[in-house]
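Here the complex is missing a single protein chain, while all its other protein chains stay put.
Order as written gives the chain letters A and B; numbering starts at 1 within each chain.
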Amino acid sequence: MDFFSELCVGGLTRGSIYALIALGYTMVYGIIELINFAHGEIYMIGAFTALIMASVLTMSGMSGISVLILAAVVAVIYSAAYGFTVEKVAYRPLRQAPRLSPLISAIGMSIFLQNYVLIAQTSDFLPFPNLLPELEFLEPYTSFIGSTEFIIIVTTAVIMVLLTILIKFTRMGKAMRATAQDRDMAMLVGVNANRVISNTFIIGSSLAAIGGVLIASHIGRINFYIGFIAGIKAFTAAVLGGIGSIPGAVLGALVLGFTESFGTGYVSSDYEDVFAFVLLILILIFKPSGLLGHTTSQKV
Amino acid sequence: MKTRFINISVFSIIVVISLIFTMPAPLPAADTIKLGVAGSHSGDLASYGIPTVRAAELVARDINARGGILGKKVELLVEDDVCKPEVATNTATKLASKGVHVVLGHICSGATKSAIGIYKEARIIVLSPSATNTELTQSGKYPNFYRTIGYDRNQARLAVDFAIKRLGLKKIAILHDKGDYGKGFAENAKKYISDSKQANVVLFEGVTPGAVDYSAVVQKVRQSGTDAVIYGGYHPEAATIVSQMRKKNMKTLFISDDGVKDNTFIKVAGRYAEGVYATSHKDTSKNPLAIAAIAAHKKTYGTEPGAFFLNGYAGAQALLYAIKNAGSTDYEKVRKALRSHNVETPLGKIKFDNKGDAVGVGFSMYQVQRGVYVEVK
Partner (left out) sequence: MHATKFMEGLKQSTIIALWFMFLTFPVMAIRVNTIENTIEWRWMNMLYVGCGSFILSFLWRYLAAKKITTKKLFLKDGLDGRPLMQALLGERRLFLPALGIVAVSALLFPFVFSTYQTNIMTTALMYVVLGLGLNIVVGQAGLLNLGYVAFYAAGAYTYALLNYHFGVGFWLALPLGALSATILGILLALPVLRLRGDYLAIVTLGFGEITRIILENWNEFSFGPSGISGIPRPGLFGMEMDIHEATIYLYFLMIILCLITIFVVNRLQNSRIGRALIALREDEIACQAMGIDKTRVKLTAFALGSTWAGLVGVIFAAKTTFINPASFTFLESAMILSIVVLGGMGSITGIIIGAFLLILLPEYLRAFSDYRMLLFGLIMVVMMIYRPQGIITGVRRTYEFHREEK
């Protein structure tokens, strides 16, 4: 029983991280139908920025929760900035181009950002200090849920709620939904499509940055390559849940997280990465638009 | 008409320029001893290859300052193979066609395996500071290959002997990082444990480097009821696994390999590193040459040397002094010199056996005690 509940917690933790990143993918896809390959790198840059900020602050004498808050805020700001810039430079000029062009551009951007961090920093794995506070009330349960896992799960849940409120009840959210549904029509009723798209990128990147900070504290080390792997998994999760659908992304991420956790626990950890893809192929065979996706009919 | 002319001329200029680029570089000035240094100097495995380059640079500088080898200066030809087998074959061909006499490299076992055939046919001696794949020397297929590091099987044997005989462990879980080095170590360990019939392998799993969460594997370790974990791989993953285990109040012992016996491991794992065992080459911290080499590195490059630095240093010295002892760069003579003459290096006084492994470079077991790796006698 213990084993099972531990695996559950592990699955939730993984799922939460994947969800934070998957949301970015799904929102961007919903709005401009582009697989933003570089999104994983934004997550990585968020983690790196947090690391740099945290180190600078610690060495200037600060400590404790203020380092965490400050580093996270700075990471979010920077990731948002990177997301915004990438969109403006690499995707906006290609709005009218055939589908393949922005995809290639995205792949190129991903490679560029990876190597940019590699060269500017280092290829080593840099240890990340655990900025998350140790929660005392969890003491008796440490053997199956740690502080970091708890914080990750709770933070993600809170963010989900906030995001849903944003999408459903704010003006910006309405604009985003409108643009995703039909861009030309949205522009006709006065929505500034460019601004909405930029905001989508900004929000998605911020979420990824938070994910980056959390996971870096949890695992304890980062390097320039973590974006790629996490990105692919998160994207798989988004597609799994039905790309373009926000609840779908969260569902897909949780499904993926649990599958991986239980698969590793009960079967074998050798094929850990394979679970994601096999799951994806299975779901897509039986439900080609993903779990919560809509089958869009093609107009002739 | 005019545009056509312009376009054609632009086209031809491009063709000419590309032809210029493909012109082979003129052969370097003759009469130096050419030491090729091949390894991963860029990309994600650069931190394993660059220390060897620096070691070669320091050794060459040292020797040249004292008059060179056989009256000739030592020249370094550094080539990058990014630890990829297909690039390594290109690198090997390049070095061979540039007329290197001996090669220090490659760094990764895979790259070495693909390049060694080329060197063998060109009759060039190769010495690796870090390729631990057992086959490279033990199979006997590559008489031109030498190394200044112990091979996988020996490391595993030491770890297993220590675990069973010294620590008296009965149940052992084996983890690895799915890489060539780590998995090799792990599989050899598994074999030795089952051969010994004195202990059981209760778990054999690979962890995915860079995964988002390791708790599942750690859970499995706990579930298996094991006394200890033997881990094959490098320090980043080892640090994460040990930290997670200790955070969950697991008292499982942790025994690992050379890739973890690194001060970086202690720094990253912090207080969780305490008590961790790791095998590595015999203690060199008191060796005066080692101390001098590390100091020289700090002075020239401003940082502590990285992985395999001392192995690379010893390797460069072994190669160059073998040429000196042989009195020429002739393949057979140098091979003989490597086997017959001892060379003083930071790893101790070494020479090579018939298969190409270094004699005098053995393994020892270390443990982290009070934040420092201490040799366990």
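Here are a few things to note about the model shown:
Note that in this section a residue touches a chain if its C-beta (ideal position, glycine included) is under 8 Å from a C-beta of that chain, and two chains touch if they have at least 3 such contacts.
Since we're looking at a predicted model, the values are computed, not measured.
Summary of contacts with the chain left out: across A:Gly10, A:Gly24 or A:Pro102, the touching residue is A:Pro102.
The chain omitted from view is touched by exactly one of A:Val9, A:Val67, A:Leu126 or A:Leu254, namely A:Leu126. Not every partner is drawn; the one left out touches subunit A at residues 29, 33, 35, 45, 48-49, 51-53, 55-56, 59, 74, 78, 81-82, 85, 89-90, 93-94, 97-105, 107-117, 119-122, 124, 126-129, 232, 235-236, 239, 243, 270-271, 273-274, 276-278, 280-281, 284-285, 288-289, 298, 300.
In the full complex, subunit B touches the hidden chain at residues 4, 7-8, 11, 21-22, 24, 41-43, 80, 83-86, 89-90, 93-94, 96-97, 109-110, 113-114, 117-118, 121-122, 133, 135, 141, 178-180, 183-184, 187, 206, 264, 267-268, 303-304.
Note that in this section only the chains that are shown with their structure count from here on.
Rounded to a whole number, the gap between the C-alpha centres of subunit A and subunit B is 36 angstrom.
Interface residues of subunit B facing subunit A in the complex, by the touch rule stated above, are 43-47, 178, 205-208, 210-217, 219-220, 223, 236, 239-240, 243, 247-249, 267-268. Those residues of subunit A whose C-beta lies close enough to touch subunit B in the complex are 3, 6-7, 9-10, 13-14, 17-18, 118, 122-125, 127, 142-144, 146, 149, 215, 218-221, 223-226, 229-230, 233, 260-261, 264-265, 268-270, 272-273.
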